[in-house]
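A protein chain is absent from this complex, but the other protein chains hold their places.
Which chain is which? They are A, B and C, in the order written, and residues in each are numbered from 1.
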Amino acid sequence: MPVLNDEVPDEGDFDAGRKRGEFDAITPEDFVRGSSQGNPPGWLGPEEIDRIRGSVPIPYVEIVPVHTDELGRLVEIGSLLRVRADGSLERTLIAGRVLFHENLREAIARNIAKDFGELALPTLPQSMTPFTVAEFFPTPGLGDYYDPRQHAIALCYVVPLAGDCKPQDQTLDIQWCDPHGEQMETFIEQMVDGHGAIVRKALAWAGI
Amino acid sequence: MPVLNDEVPDEGDFDAGRKRGEFDAITPEDFVRGSSQGNPPGWLGPEEIDRIRGSVPIPYVEIVPVHTDELGRLVEIGSLLRVRADGSLERTLIAGRVLFHENLREAIARNIAKDFGELALPTLPQSMTPFTVAEFFPTPGLGDYYDPRQHAIALCYVVPLAGDCKPQDQTLDIQWCDPHGEQMETFIEQMVDGHGAIVRKALAWAGI
Amino acid sequence: MPVLNDEVPDEGDFDAGRKRGEFDAITPEDFVRGSSQGNPPGWLGPEEIDRIRGSVPIPYVEIVPVHTDELGRLVEIGSLLRVRADGSLERTLIAGRVLFHENLREAIARNIAKDFGELALPTLPQSMTPFTVAEFFPTPGLGDYYDPRQHAIALCYVVPLAGDCKPQDQTLDIQWCDPHGEQMETFIEQMVDGHGAIVRKALAWAGI
Partner (left out) sequence: MPVLNDEVPDEGDFDAGRKRGEFDAITPEDFVRGSSQGNPPGWLGPEEIDRIRGSVPIPYVEIVPVHTDELGRLVEIGSLLRVRADGSLERTLIAGRVLFHENLREAIARNIAKDFGELALPTLPQSMTPFTVAEFFPTPGLGDYYDPRQHAIALCYVVPLAGDCKPQDQTLDIQWCDPHGEQMETFIEQMVDGHGAIVRKALAWAGI
């Protein structure tokens, strides 16, 4: 099962610690956009992206997927369950870097489709002002958010999904949690590197 | 046609200058909630609401109804066309006061249903933080927003409607306008007492 | 000490449970504005305000007073320590209702001066969009916020104070707490009726 990560590497989101392998040149965008051999717009090879990651902050979008009721209240918070390269499980949100020449809305929609499938039916926010900006640093302890690979600046959005969400690629499962339920605290604590803090801020922003 | 306003008075929104008549005791809430003779929760008689309006600021919700595309961008801005008591037409947004013991989400949903019908299928925002707060004063020139009846504090929200919108009650028509189109400026200028300024702020907030 | 509350009653903020007494006609606004016997603008007698409080939601401003460093980060959160009518202590934020014909900025500045003195040197926000809207209901359990006297809609702001803050009127003490410190949790839990939740949302909004 852990080999899953080697088979479908992902240069574009917050899942650090992966081993690089023969499929590194294939990015999730290839699957989403259907061009598995050419270089899609904004695509970068693993050495190139690694080098840039050591030079400038990388803009990201990070999405808290939610289910809402008819009055817009959050009734469930979504998450992805993945297997890391070392075999351990991790719970994460939807995240990915913004590609060159891609706008934020396209980046949000692409990353949701990448992780939750093409039928997730997201309702994107009308404003691109994020509910919070999360600054990930490659140095542990420097800020609230940690990413060993890079300095990333993540614009964070809450996005309701009305459709059918199915785990894609290297995702084991999609799990939902009632923000008012007993398990919410555990759910949040299972998210590492500060992603749980993003969920807490989303809940505070939504008035919970 | 102007008699329409006498037949269906509305104690609860920004349509000043109406004559009081025999149907004053029937509020739009009666129609929405289906109780046309009793006193629904939060209901106040015309003298009572008039007196309170001269004593304290009145909390309102004001909604900019929109149509969005699959990436959440505003493609159309909605408005109501009404006949005033003097026979003139006015273009307005959806607005109404928050009733006693009613929460903001209920007030938003109720006012949308009141003006656009029960099938409008709104997607309410996940956060009740408004995109702007409009302060209406009964004294012309005191602030950007004017309401001869009262000092109102309006929390303003953009709400996408996915369903079938039909004019209700005293509304003549529901009209939509492309925010990038040539007619948008005219559309905004037809809104009086500062409501056009709310649309401008909604567009700025949405990045247009 | 508890008699303090009878001597300086306050019709305008979240300190429920006070006994009404002979000085009820003198409001904090009288002291701030210097007119201790006439009726200042927006002033209402105790019966009048009580009756209105049972009829419509009352707009409030609620302020989280903070000290910031040179980069704008929150280094201390302020609070008021008061004696209730029953002799118990309560920790609160700055809060007060918006008076008739008063704008939000004036209400914020007046309430800060009322509780922290005229030399507090607040830097008011440039935008009146609140970081959260707190809806207080007179029915316990109806929402996150409870106020036995009224249905209040509080627009909440974080305001840095650069000056000299001194307890006024019925306030026993002004206390500050490091948001990263060990005592912050206790500090928050000492706030009743949901005010601690407002502090948590302020911290989340500020990225803490």
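Methods note: a contact is a pair of C-beta atoms (placed from the backbone, for glycine too) under 8 Å apart; a residue touches a chain by one contact, two chains touch by 3 or more.
The shown structure was predicted, so the numbers you read here are calculated from the model rather than taken from an experiment.
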**OP:** Touching the absent chain in the whole complex: find that residue among A:V64, A:V83, A:I112 or A:L155.
**Re:** A:L155
Subject >> For chain A, the residues touching the chain missing from this view >> reply: 44, 48, 52, 54-59, 97-104, 128-133, 135, 137-139, 142-143, 151, 153, 155
Original post:
Which residue numbers on chain B touch the omitted chain?
Top reply: 132-133, 144, 200-201, 204-205, 207
Original post:
Mind pulling the chain C residues that touch the left-out chain?
Top reply: 66, 68, 70-74, 105-106, 109, 123-129, 131, 158, 160, 205-207
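Please note the rule applied: only the chains that are shown with their structure count from here on.
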**OP:** Overlay chain B and chain C by their C-alpha atoms and let me know the rotation angle in degrees, rounded to the nearest 5.
**Re:** 180
Subject >> Centre-of-Cα separation between chain C and chain A, whole angstrom >> reply: 40
Subject >> Length of the line joining the C-alpha centres of chain B and chain C, rounded to whole Å >> reply: 30
Subject >> chain A residues counted as touching two or more neighbouring chains >> reply: 205, 207
